[in-house]
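What follows is a set of notes on a single structure, which appears directly below.
Excluded from the complex is one protein chain; the other protein chains are retained at their positions.
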Amino acid sequence: METSAHVIRVRVPMRWSDMDAYGHINNVEVIRMLEEARILAFGPPGGTGAPGTEPPVPLFNTVPPNTQSLVSEHRVKYLAPLEYRNVPADVDIWFSSVKGASLAISYLVLDPVTNKPCVKAETMLAFVDGTSGALQRVSAVQRELLGRYTGPSVFA
Amino acid sequence: METSAHVIRVRVPMRWSDMDAYGHINNVEVIRMLEEARILAFGPPGGTGAPGTEPPVPLFNTVPPNTQSLVSEHRVKYLAPLEYRNVPADVDIWFSSVKGASLAISYLVLDPVTNKPCVKAETMLAFVDGTSGALQRVSAVQRELLGRYTGPSVFA
Amino acid sequence: METSAHVIRVRVPMRWSDMDAYGHINNVEVIRMLEEARILAFGPPGGTGAPGTEPPVPLFNTVPPNTQSLVSEHRVKYLAPLEYRNVPADVDIWFSSVKGASLAISYLVLDPVTNKPCVKAETMLAFVDGTSGALQRVSAVQRELLGRYTGPSVFA
Partner (left out) sequence: METSAHVIRVRVPMRWSDMDAYGHINNVEVIRMLEEARILAFGPPGGTGAPGTEPPVPLFNTVPPNTQSLVSEHRVKYLAPLEYRNVPADVDIWFSSVKGASLAISYLVLDPVTNKPCVKAETMLAFVDGTSGALQRVSAVQRELLGRYTGPSVFA
C-alpha cells in the first residue's frame, strides 16, 4: 500500500495483556494504542515525564508550560479483530483538520504481518490551560508544523 | 434529574490508577468504564469468567454458547474532565437502536457528587459466532428484552 | 471463616478486562486489586482526586499536604487462579508491621463465591515528601490509628 506524503507511520507495540478473554486485542486497548501512536508521532505531553527522544513532529512536547492536550472526542470503527503479535502494529496517523482551538487526528491501524486494516479512528484534541481550563488557540508555529501532515479524514 | 423509564442507571467504580499524569480520569479509562457499565447493566459476556449475580437486563450472559459480543464502533464526547472519587460514577445506559444484527448503546456519565454530565457516548455492538466470525441476528427474545430499555440516541 | 478483630474486609470489584487470554484474572491485575483494597480500607492518597466518602481507617487521605504514599516492596503468592465474577472479591487487609518510617500491609484475597483463598500478599509502604523525596516518619496519630488493625504477617 502506498502511503501518502501527509501520513506518518508509527509502530505501536502491543502488550500481551491487551488481549482480553476473547483472545483478541480488547477494543479499549486499541484506543490506548492510539494514544501511544500520537505520542510516537507528536511527542509526550509537555510537562509530564522525563526527557527522551525527539519525535518526528514535535507538537505536544513543545506546548507552553502548564498547557494540557485534552481529547474532546473519539470516533473509532473496528473493521477486523486486531490479533496480538510480538511485533508492533503499524499505525498511520495524520491531521485531518486544524481549527481555531482544536485539531482532528486520523488513524488507520494495520496488522503488521498481513497489512490488513483493522481500525479506523479520529480524535478531536484541544489545548487547554492547566489551571483555568481555558481553550488555547492553535498557534501560527503549530499550524506551520502541522500543515504538511494534514489530509482528508479517515472517515471521509 | 429525572430519569426516563428506558434508562438503566448503574454505578461504575473508578480506580485510582485510572487517573493519568494530568490528575483526571484518563480518556481511555472512561471507555473502560463504559465496558463495565454494559456489564453491570447487561451481564458479563457469556462463556467468560465464573458465575456471579444476575444483572438487571440479562442480555450478554444469555447468548448462545460460543457467541461473542463485539464492539464495532465507539463515539465518545468528553464534556468535562471526570474527577477521580472513591465513590462510583453514575452511568445512565440504554439502547438507542436495535437493527437486524446490531445494537446501539447510549451512555451518559455523571459525576456522582456534582451530578454534572461529563461524557456522552454511543457504542455499536454485534453478536458474532466465535468460530466462523459470522454475524448473528438479534433474536426475538432479545428484541423483547430490549424493548423497554430503548430510547433516542444520546447524540440525537 | 472467622475474621480476627484486626482485619478489615473490603470488597474489591474485578473488571472484565482484568482477565487475560488465559481466561483468569491476570496476575498483574491482582496487584492492581491490592491497590484498590488499600484505598477502600485506608482512603485515596491525599492530594489526588476529588472528595468522596470517608474510608474505615482514614490513613492515606489524612497525610500532610505534598506527602506521597509510595510502595517500596511487594511480595505476592498466588495460591489458586482468581476467576472473574461480576461480584467483588473479598480482600482481608491489615497492618503487619509499623516501623519508624514504613508500614507493612498484609492481604488475603478470597473468591467471593467459594471463599477459597487465592492470593496472599504483603506490601511495604513509606510516606515520602513529594518535593524532596525525604522519608517521613509515621506520626504518633497514625500509629494510634493503626494499632487496632495490626496483626501477624500473612506470610508468618
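Per-chain numbering from 1; labels A, B and C assigned in written order.
Methods note: a contact is a pair of C-beta atoms (placed from the backbone, for glycine too) under 8 Å apart; a residue touches a chain by one contact, two chains touch by 3 or more.
Predicted model, so just to flag it, every value in this text is computed and none were measured.
The chain omitted from view is touched by exactly one of A:8, A:39, A:76 or A:154, namely A:39.
Take subunit C: the residues that touch the chain left off the picture are 21-22, 27-28, 31-32, 35, 45, 48-49, 68, 70-78, 81, 130.
Where subunit A meets the missing chain, the touching residues are 13, 15-17, 19, 23, 32, 35-36, 39-40, 43-45, 48-53, 55, 83-87, 113. Considering the complete assembly, subunit B touches the hidden chain via residues 16-17, 19-21, 23, 26, 28-29, 84.
We take it that only the chains that are shown with their structure count from here on.
Subunit B and subunit C have Cα centroids lying 29 Å from one another.
One finds 25 Å separating the Cα centroids of subunit A and subunit B.
Shared interface positions of subunit C, defined as residues touching 2 or more other chains, are 16-17, 19, 23, 84.
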